[in-house]
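Omission of a single protein chain aside, the complex is shown with its protein chains in their original locations.
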Amino acid sequence: MNSKMDYTMPSTKITTNFLTVDNPVFCCFLFWSSVLVIKMLLMSAITGLQRIFFMIYINPEDLIFKDVELKYNNPRIERARRAHRNDLENILPYFTMALLYICTDPNPSIACNLFRIGSIARIIHTLVYAFRPVPQPSRFIAFFIMFLITLYMAFDVGMQTLKHI
Amino acid sequence: MNSKMDYTMPSTKITTNFLTVDNPVFCCFLFWSSVLVIKMLLMSAITGLQRIFFMIYINPEDLIFKDVELKYNNPRIERARRAHRNDLENILPYFTMALLYICTDPNPSIACNLFRIGSIARIIHTLVYAFRPVPQPSRFIAFFIMFLITLYMAFDVGMQTLKHI
Partner (left out) sequence: MNSKMDYTMPSTKITTNFLTVDNPVFCCFLFWSSVLVIKMLLMSAITGLQRIFFMIYINPEDLIFKDVELKYNNPRIERARRAHRNDLENILPYFTMALLYICTDPNPSIACNLFRIGSIARIIHTLVYAFRPVPQPSRFIAFFIMFLITLYMAFDVGMQTLKHI
């Protein structure tokens, strides 16, 4: 554990603020995060529209017509839900990790390209998972790119801050 | 892609820091985020208490009494879990998006009201989903308010940072 003195923050020193639109790396992250958030929200919307269109409901209060029964485990909707859950498992930790990574002042061109490649990979992942199933390993590769990027950022940040364990 | 020069951050310029308690917009977000986090944690607690109260366990090591069998797909608990999953799908991307939105220096009164309305909508969503099922479209409206707010923030941030694609 660190000594008490180590905790004192140099409050008089003017520290660079990385989470501002003056920082091109942060701007790049802002743009691609917005794209990914919109993509995730569309997954919600598509699942909901499929439920209405194919009349597959899982809550009794959602039944508009009396003659529709509750149905579980519809393959099409379960596929969309698995794709959505995969987004939660991968994109949300990436958001946190990328934000922290930006605060450690990374190399700008590396950081920007990681954000671009990772975000495009996740868009492809959604397309080949939820929209039009494509033979493997297309989905695996799309998943693995973002996985590696998040892992790289976590290792990079972890190694830099190892002495603060 | 931007040229190398675009990446250089003006480190000598004193940039405004938006993620500080001196910023009323951030304070408003702090308060309502705390409320939403407590609400999400309560969902975990309620699901767990229901498992104990109705003796519905899904892990062998949770069985305290020998004569209780593992039970899956209990309607009450599955409903609480769906409400909780809906929180993960909507509140967590909102947290990221709202934090990024604050960093782009939005109109303070618009931002604060978005945080207030969105958070109250999600509390209502939980009440009409997990606690006392209410006929539609009450749950849909509560869901859709936060959905639109997150979408608006994502579009606003995305449009501002479009040149950093």
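Read from first to last, the chains carry the letters A and B; within each, the first residue is number 1.
Just so it is clear, contacts are C-beta pairs under 8 Å (C-beta built on N, C-alpha and C of every residue); 3 or more make two chains touch, one makes a residue touch a chain.
Just so you know, these numbers come straight off a predicted model, no measurement behind them.
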item: Of B:V37, B:I123, B:I141 or B:L162, the one touching the omitted chain in the full complex; value: B:V37
item: Subunit A residues that touch the omitted chain in the full complex; value: 2, 4, 6-11, 13-19, 79, 82, 88-90, 92-93, 96-97, 99-100, 103-105, 133-136, 139, 147, 150-151, 154-155, 157-158, 160-162, 164-165
item: Touching residues on subunit B - with respect to the absent chain; value: 14, 16-31, 33-35, 37-38, 40-41, 43-45, 58-62, 64, 84, 88, 92, 95-96, 99, 108-109, 112, 116
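Here, only the chains that are shown with their structure count from here on.
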item: Distance between chain centroids, defined by C-alpha means - subunit A, subunit B (Å); value: 14
